[in-house]
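Yeah, one chain of the complex is gone here, protein chain that is, but the others are all in their spots.
The block that comes next holds subunit A.
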Amino acid sequence: MYVYDDFDQKIVDQRVAQFRDQTRRYLAGELTEDEFRPLRLQNGLYIQRYAPMLRVAVPYGELNSKQVRMLAHIARTYDRNYGHFTTRQNIQFNWPALENVPQILADLSTVQMHAIQTSGNCIRNTTSDQFAGVAHDEIVDPRPWCEIIRQWSTFHPEFAHLPRKFKIAVNGAVEDRAAIRVHDIGISIVKNDAGETGFAIYVGGGLGRTPIVGALIKPWLEKHHLLSYLDAVLRVYNRYGRRDNKYKARIKILVKAMTPEAFGAKVEQEWVHLKDGPTTLTDAEIARVSKFFVDPAYETLPGDDAAYLAAKASNPAFARWVQRNVFGHKQPGYAAVTLSLKKTGIAPGDATDAQLDAVADLSDQYSLGEVRVSHEQNLILPYVKQADLFAVWEKAKEIGFATPNIGLLTDIVCCPGGDFCSLANAKSIPIAEGIQRKFDDLDYLFDLGELDINISGCMNSCGHHHVGHIGILGVDKNGSEWYQISLGGRQGKHAALAKVIGPSFAQEAIPDVIEQIINVYVESREDSEHFVDVVDRLGIAPFKQRVYAKELAHD
C-alpha cells in the first residue's frame, strides 16, 4: 500500500496544526459557530445528537495492521471503546470530546492517517473495490489511480467550497464492487484494443432525495489526462452547480438539467484549455505510485490446498463460512476473507477496540498485515493462504466476526440512524436487528441466497437504500418514526433504483413485512432464481398485494 514520504507527512502534519488552531480559536470565541461548522466538517467533525462524531478517512478502504491498532487505541482512549465502519469505507467515532479531536488527529498522523475531507462540501474520500489488487476478475488495479486522485483532491484550492459534497469511485474489475454508477463521478478503468489503460467516465449518479444512475460522458479518456479532465468536470460543477437550494446542489441535478450530452460538451470546452497542461500525469508519477501496489511475494502454491478441501468436506459449518465469506483470489492457493461485522444484536459495521486489535493480529499472522474495509461495512483480509483458512475461521469466531452471511439477507447495510445521527427521521439499527432476529435460521438464509437489505434513517441515504434489493427508509410522520419499503434496487454494473411499494409501516411491523415479501419470493422463484431477479420478472405488484392485504401499513 501507499507509504508517505516527507511531503505527504508534512501536509498531514500541517493540517493537524491548522485544525488545532481552528479548534482553539473556536473555543476562545474567535470563530463563530457558523464559521467553524464548515471548517470542522472539512475535517470530518460533526456535532451529533449526543456528542461530536469524528469520521476518519480510510482512503479507498485500505489499512495496515498498525493503522488498525491505532483505530483501536482511539476507540479506547477517546471514545467508548468502539468505532463504526461506514458505507464509504471510512470509520466514525461517536463520542470524542471536541477538545480531544486535535490530539486524535495528531495520533492518526503518526500512522499516516487523517480525517481530511471526510465531510463538507468538498471532494470526499475516493472509494473503490474492497478486493482491489487481489480480485480474480480484476482488469486493472484501481488503487494507484485512487491514490493519484487522493493527492490531487487533497486541499484542492479551487474546489474547497463546492455547491455540495462530491464523491468519486473507481472500479477496475469486471464486476463493479465500487458502485460507481451512484457516485458524482464514477471511473471505470478500461483497456482499449491496443492494450492501453484508460478510463470511462460517468457523472451525475447519486442517491439521496433524487436518486439517479450516472451517465457516461466520456467513454475513453487516455490515462495521462485523468487529472486535467477531473479539473474540467469540477470547474464546470463549481461554477454552475446550484447553490440556492441544498437539495438541488449535487452535480446530478446540474447534469440532469443540462442533459448529460450538454454537460459533457461543456466539460470538453473547458478541458481543451487544461489538457496537456502541467497537471498532465507523467509516466514517472504513474510508475512511482504504482510501485506501492505491486503484488506481494506470493508463495507458489497448488490451487487447491488438500487439507483445506478436507476440512471443507468434513466440517459443514466451515464449508458454509467458506461459501459465503471467502472470495476468489487471483493468486492460486490464496483467498480473500470477509470478516462479517453483521452479527445479530450488534449494530452493522460496529467494531470494538478489542476486536480491532484482534483483527490487526490476524492480519499480521495471516494476511501480510493488510486489512480492507468494504462499502458493505465489513472487513477483509486480502492475502490469506487457503491452508490457513481454517485457522482464520476459528479465530474469527472468537472475535465474533465469523457470521457466515456475506451477501445474505442478514448482511444488512445500515446507517447509524436516529440512535446517533442528528439528521435522522427514524432509527435504523433496531430495524436491522429486528429483521436479523426474525431470520435466524441459517439453513433458510442460505436457501434464500443473495439478498441485499439496505436501511437509511433519512433521505440522505447513507445506507444506500435505493440500491438495496430491499430498501428501507425511515420517514417522519407527524413526529413519529415510520418506514418506507422499496424493492428491486441493484448496485454494480447493472445498477438500478428500487421502487417504493406503498405507504409506510411502523417499526414493529417491519420484520413481518419483510417475511411476507420473502414468502412471495419463495413461492414464485423458478429454480435458483435470485430474489431481485424475481422482483424484476414479476414487478412489485404481487409483493405489494401480499403486504398490504395484511393491513400492516399506515397511510
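We take it that a residue touches a chain if its C-beta (ideal position, glycine included) is under 8 Å from a C-beta of that chain, and two chains touch if they have at least 3 such contacts; residues count from 1.
The criterion applied here is as follows: contacts and distances are computed from a predicted model.
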item	value
Absent chain [UniProt protein name; select from "Hydrogenase expression/formation protein HypE", "Osmoprotectant transport system permease protein", "Oxidoreductase" or "Sugar ABC transporter"]	"Oxidoreductase"
Residue, one of A:N64, A:S109, A:T126 or A:T154, that touches the chain absent here	A:T154
Option from A:I11, A:A387, A:V475 or A:A506 whose C-beta touches the chain left out	A:I11
Selected from A:N121, A:T338 or A:N425 as touching the chain missing from the view	A:N121
Residues from subunit A at the interface with the omitted partner, ascending	5, 7, 10-11, 14-15, 17-18, 22, 30-31, 35, 38-39, 121, 151-162, 227, 235, 238-239, 243, 273, 277-279, 281-282, 284-285, 288
